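Up next, subunit A:
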Amino acid sequence: MSNNTSVVKNAVCTFCGCVCDDMELTVDLDEKRITKAKNACVLGRAWFYEHKIENYPVALIDGKEASLEEAVDEAARILVNAKFPAIYGLSDTTCEAQKEAVAIADYINGNIDTTTSVCHGPTGMAFQGVGESTASLGEIKNRADFVMYWGGNPAEAHPRHFQRYAVSPKGLHIPNGKEDRTIVMVDVRTTQSASVADIFLKVKPGRDFELLWALRALVKGAALDSSVEETTGIPLDTMKDLVERMKSCQFGVIFFGMGLTMTRGRHFNAGALLALATDLNDYTHFVALPTRGHGNVTGADNVVSWQTGYPFGISFNRGYPRFNPGEFTTADVLARGEIDALCVIASDPGSNFSKKAIEHLRAIPVITLDPKPTVTSQLARVAFTTATYGINVRGTVYRMDNVPLTTRPAFESPFPSDQDVLSAIKERVCELRGLKHASNRMTRQTAKVAV
Partner candidate 1 sequence: MSVLRIINGKVHDPVNNIDGRIKDIFVRDGKIVESVPEDSPTIDASGMVVLPGGVDIHCHIAGHKVNMARKFQPEDHRKDAQLRVGELRSGTGGVVPSTFTTGYRYATLGYTTAMEAAVPPMSARHTLEEFHDTPVIDKGFYVLLANNIFLNQLLEKGRMEEFREAVAWWLNASKAYAIKLVNPGGDEPWKGRKNSNVDQLDQKISGFDLTPRKIIKALIDVSNDLGLPHPAHIHCNNLGHSGNYATTLDTMRTAEGRRVHITHIQFHSYGGKLGEKPTSKAAEIAEYINHHPNITADVGQVMFGNATIMTGDAPLTWLLRNMTHKKWINADTECESGCGILPFAYQGHVYTHALQWAVGLELFLLSKDPWRMVLSTDHPNGGSFENYPRLIRLLMDREFRNEEARKVNQKAIANTKLLDIDREMTMQEIAIITRAGPARILGLTDKGQLGVGADADITIYDENENREEMFNAARYVVKSGNIFIDNHEFREDRHGRIYHVAPDYDPAVEDTLRPFFEDYYTIQFDNYAVDDSYLGDHETVKPYPARFEEAKVSMT
Partner candidate 2 sequence: MYIQSTEIIDTFAEAFKMCAARMVITAENEKWASAAGRSVTGFATSVIGCKCEAGVEARLAADETPDGRPGISVLLFGFSPDGIGKRLVERIGQCVMTCPTTACFNGLDGGEMVVVGGKLRYFGDGYQASKLVGDRRLWRIPVMEGEFLIDESFGVQPAVGGGNILILGRDARSTLEAAEAAAEAMRIPGVILPFPDGIVRSGSKPGSKYKELPASTNDAYCPSLRGAAPKTALPEDVRCVLEIVIDGLTEAAVRESMRRGIRAAAREGIVQISAGNYGGNLGQFKIRLNELVQGAAAA
């Protein structure tokens, strides 16, 4: 370790959706690595320590080293030549890069989709169906005396969630921290998180929807069949007790994870939970929040939404955005073998998509942008090495509760940022397609269509 170190205070950890911004990073500027990450959790420490500068080529074309310019040109050509190109990933990069990615999708008449479609996409769809009552995490800290986690394991996935936001912190109306809160955990198995719970409900696997529906019925005083005890594995008296607690709290919150959104019922599970929280507003103030995984997946939702009107699963093939999860989401277009080129930004579908999807991934030209080699980048026609957001790149990221923060990079990377590469590809795409100063006929170009 050299003596040439610096300390970055109030640095932002972009590993998970908690986006803790109280990191104190000690950086070895010669070795270009972080040697100490005060306040970081076990996951954050791994993230900070792991990202040092390795000697990767800045770009590979067909596995051979290439210059940035060559790779940008090749990537642009692939995208422009494709009849059904798609851009995917985006949850581990800055909003500035995400904006460029959406622009490229627009200019190549391709698909844009984010990892939301394989995590809380169902929550997004549920939100469009029933709405939500939500709050920024500080409201939970300051007010929530009833805190419920459903289908998630924050102790392992979001280690500081309890401590910073929802369980132990003291707040305006929660002077004694955890003592002032009732903590409830619902899951199909006893996880590490369950230990903090005052009440733990072990729901039968795949029966979240029935349990949520039953709780809603109890909240509304609607008819409820007693068979629900058997189907959910939760005694009716326990449910009634829980509902009484929910109705009589000062401020309640339910956090929910992929245990709910990615099991049978998906968007309806999420919708049932959001509806439960909304129903409870007849009695008290009640909110619900998905616990988002990736550091800036929430930013991706936001950027894609403001640029297109839709959060994910979008096709520009007809010159304007269309939204349809299942039809335009990446896992689905790959599995059906529909797309003919794919650009992946900061994600690794090659390691976690279905077998059929990966088979098609292997058959088409793929472009990747990632700080490290991944299974997908190994398959890629064009692979860029980019700087790590947060650690090397300044930019905007959104916490899981939609609160935006600006990252404080620890040291410079020799690699370009995702934004730099994407911006260059965008420029090249526009040149290749002759979009610069194209004649812009007609005003108020609107298509009153709903195909």
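How were these candidates chosen? In short, all candidates are chains of the complex that A comes from, given by their letters.
Operating definition for what follows: a residue touches a chain if its C-beta (ideal position, glycine included) is under 8 Å from a C-beta of that chain, and two chains touch if they have at least 3 such contacts; residues count from 1.
Worth saying up front: this structure is predicted, and the values here are computed from it rather than measured.
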Consider subunit A on its own, then decide which of 1 or 2 touches it in this complex.
1
Quick one: which bits of subunit A touch candidate 1 in the complex? Just the residue numbers, please.
9-10, 12, 21-22, 95, 99, 103, 106-107, 124, 127-139, 141-143, 164-165, 170-173, 250-251, 278, 281, 284-285, 287, 301-303, 305-311, 316, 319-323, 396, 398, 402-406, 408, 430, 435-450
